[in-house]
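In this view, the complex is presented without one of its protein chains, the others remaining in place.
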Amino acid sequence: MNEIMVWISWLAVMAGVFFFVAGAIGLARFPDIHCRLHAVTKADTLGMGFLVLGFGIRAEHWHSAALMLVIWLLVAASSAVSCHLLARYEQLEDEQ
Amino acid sequence: MNFALVSLSIPLFTGLLLLMIPRYGGPWVVLSSTLSLAAAVASLVEVVDSGNQAVLLGGWPELLAIRLHLEPINALLLAFTALIQLLVSLYWSRNCRNDGFWALASLLHATLAALWLSGDLFNWYVTLELLSLVSVSMVALAGKDSIKPALNYLFLSLLASLCYLLGVAIIYGRYGVLDFQILSRMTVGDTSTAMAMLLMTLGLMVKGALWPLHLWLPPAHSRAPTAVSALLSALVVKGPLFILTLLWTRMAPMELTDKGGEFLAVMGVFALLVGGWCSFRTPLLKEMVAYSTVAQLGYVMLALGLMLQWQLRETLVALWLFVLAHGLAKTSMFLAAGEMQRIFGNKRVTALRGASQTAPVAMFAFAVAGGSLIGLPPSGGFLAKWLLLEPLFYDLQRWPLAFAVLLSTLVSAAYVFRIVTLAFDRAERGQAPSRDRVSEWLALLPALLVWGMALVSEPLILWLTRVAQ
Amino acid sequence: MMGGPWLFDIALGVLLVVLAIASIHARNLYAGVVMFISFGLVAALTWTYLGAPDLALAEAAISAGLTGVLLFAALARIGNTGSTPFTPRRLPALLCLAVAGLLMVTLWPLARNPSVLPGMAMANLPRTGVDNPVTGVLLNFRAWDTLLELAVLLVALLGSRGLRPTPEEEPVPWPLLTAWSRLLVPLLTLFGGYLLWRGGNWPGGAFQAGAMLAAGAVLLRLNGLLPEVAWRNPVVRGLTIAGLALFATIAALTAWLGDGWLNYPPGTDNALMMLIEIIATLSIATVLTLLVAGNKTELEP
Partner (left out) sequence: MTDTLLFYLLVASFLWAAGLHGLIVARHVLRRVIAVNIMTAGVFLALVTLAARAPEPDPVLHALVLTGLVISVSATALALHLGTAAFSTEKPEPTTR
């Protein structure tokens, strides 16, 4: 049981790291701002979610797992808002 | 100690009060500086009677607590600050158009008092930073023209603070102590200490506008409002200077004092000559007065350097006398310059043609203050210069320095007489300028005080020799 | 020796240096400001890693939040003009490299020097009535520094207030941002209060809490949800000076009636410190809000 949980947690952490690396490469390499935003927010939300899952399984107490969950929710929401703002600003600039 | 703390708290609370109720700033500040002066004099009497005092704040043990210390010199500077503040606020309450000035001036007073009393390297950093921010804000009060000099002043003084703070960090890393009096028993002349002393000295030299790190001073001091220029020149540059003097005379290990003294003395001579020359050349009146501050600070550096290099006790007395005499003379000079600038509506030196007839009292104040800067007997400036020169004559090796001091006297005479001769020229016919007699007399007051120092010269020198260790 | 921890150290250090150089020398100022904000975040991470969580909290709130807003506001007004010509000269760079080398040589021996002060601070900590050593130092051993620091903050506000740049038109807030602020600000306030409350025992304290509250207020102000925070309002004025005034009054009263300047009378020290912390938090929050998002158009009172 314990062994399996450790493996799952490792898998989740690896997946999180993968998404972050992919997001970073996307941010650096994608041509325009919309693609870049797409890469970054996906990395933030998904990558961080996997990390939280991975570490949450290994947490010693459910307090810290809950705290990480709250952090993830906040990060996801704020990245959505900032992504929206950036995209919208870009649109306004284009129209002018 | 309590009197000194009262002298510090009065302006602090006045400043806060004026932020809440910004009316009648002038009278309030005059009142608070009078009370603060009285408290400072009481603390001076107390400390002379019963010896040096120190207090560990909060009752925490040594090392851990910040130590405030009161010695005759600190008490004297405390009283001097209150006196200058009183003189300037008396003058400025007739002319001030900006309510923001009074709160800042009170906070400046409190900051300086905190600086004189402090005895902790990091606490000095905080007071220095407070001092710079207050000064920069006050320079910027003059409006559009003064903002760029103020910004430049701020950047250089931040750079200086960071040098100082890095020095403090090295000292703490090396000795694990911030208390200045304990450090003065511990320091040894190794690389870390030398580097820390170098960094702190450079930082304090920028803040104190000591040559060649003075570049921010002339534009900032000359663009500021008149009262601010007077306060900055008379008091603010003395704060870093005070710390520098304490660091080198008490804390620096023996191995370093020799080199440090030589460096400071040479820089002092350069400051005297170059600053004087710039003062002679500049076309603007207030800038001329500002450059003269750069030059006069050279005497202080020279006195400190000689003290360190040859262990001459007399030069330390000369140093404190210079600080007092220069503060009073510069207050008078800036107030007179501002008054004349207001009367003639022109910033240039050439506008003073015939000022001896059109604005006789202000011009007289300017000339009298200039006399003390040159070192004409029997002024305070003369006393200080004589004390500095006397030990130089005894030794043939020191004659070049004596010669440099005499040459610098000639240079300062040149820039003062340049104004005076212009003033005695014939006045151009024009409408009679509007004069404010009271303001002019108030501008003259500090200059009279500096000449009055000569009346009490003997007891003053004896007393200073006794207390200035 | 190239184990895991070392890898992390090197990554942090290299990031710090690269971001520092990039933020100063970025061709585009906007990019420079973004780099600087990231620098602040990496610095906060470094403080945590070096065992200073109090600093990390403050640094994150300051660098990423308030300084960022200040820099962007200044950038919008000043513009990019005159920023590109950056003649790379060799002399200053070499000089500064030499300075870095010299500093390193000086700092090198210090890493092995032990210090007595931490032990003393820890030994005296029980007498302060708080468990968080940093709060103990700030409000007890070095309370005088903290008092003057409040004065520094106040003076910065006074200095900035006298400057009157051209009025700027208020940007139209976007609905999503407004909605998000409505959700975020209560959370920030809650977190600020939490930081203040736990500051006695755990990392946190007046300054961190004040910065957090200020961040919330600035967010509301930028969205037009908060009425003008104007200096001419006596309540605002009172709040800005309250921290310093209270602290100084306590200092004066302890000197007058008690054992000495800032020597809290035994028994009341805990209550006094809590009072100072709360009022200082409000004061710091007001001053920071005014500094970052104060009303620019008002004239002198």
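Going by the order they are written in, the chains are A, B and C; count residues from 1 in each one.
Just so it is clear, contacts are C-beta pairs under 8 Å (C-beta built on N, C-alpha and C of every residue); 3 or more make two chains touch, one makes a residue touch a chain.
All values reported here derive from a predicted model rather than from experimental measurement.
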- Note on the structure: Out of B:Val47, B:Ala114 or B:Leu165, only one touches the absent chain, namely B:Leu165
- Message: From the list B:Phe122, B:Phe180 or B:Phe280, pick the residue that touches the absent chain.
- Response: B:Phe122
- Touching residues (missing chain, whole complex) on chain B: 64, 122, 125-126, 129, 133, 136-137, 140, 147-148, 150-151, 154-155, 158-159, 162, 165-166, 169, 172-173
- It is residues of chain C that touch the chain not shown, namely 1, 5-6, 9-10, 13, 16-17, 20-21, 23-25, 28-30, 32-33, 36, 39, 43, 46-47, 50-52, 54-55, 58-59, 62, 66-67, 70-71, 73-83, 85-87, 89, 92-93, 95-97, 99-101, 103-104, 107-108, 110-115, 117-118, 121-122, 133-134, 136-138, 141-142, 145-146, 149, 152-153, 155-157, 159-160, 163-166, 168, 207, 288, 291-292
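Heads up, the rule we're going with is that only the chains that are shown with their structure count from here on.
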- Query: What's the fewest number of moves from chain A to chain B, given that each move must go to a chain touching the current one?
  - Reply: 2
- Message: Using Cα averages as centroids, what's the distance between chain B and chain C in whole Å?
- Response: 32
- Separation of chain A from chain C, taking each centre as the mean of its C-alpha atoms, in whole Å: 28
- Within chain C, the set of residues that touch 2 or more other chains is none
- Contact footprint of chain C on chain A as seen in their complex: 74, 77-78, 81, 84-85, 88
- Task: State the interface residues of chain C toward chain B in the complex, per the touch definition above.
- Result: 102-103, 105-107, 109-110, 113-117, 120-121, 124, 140-145, 148-149, 151-152, 154-156, 158-159, 161-163, 234, 237-238, 240-241, 244-245, 248, 251-252, 255, 259-264, 300-301
- Over in the complex, which chain C residues touch chain A? Could you list them? 174, 176-177, 180, 183-184, 187
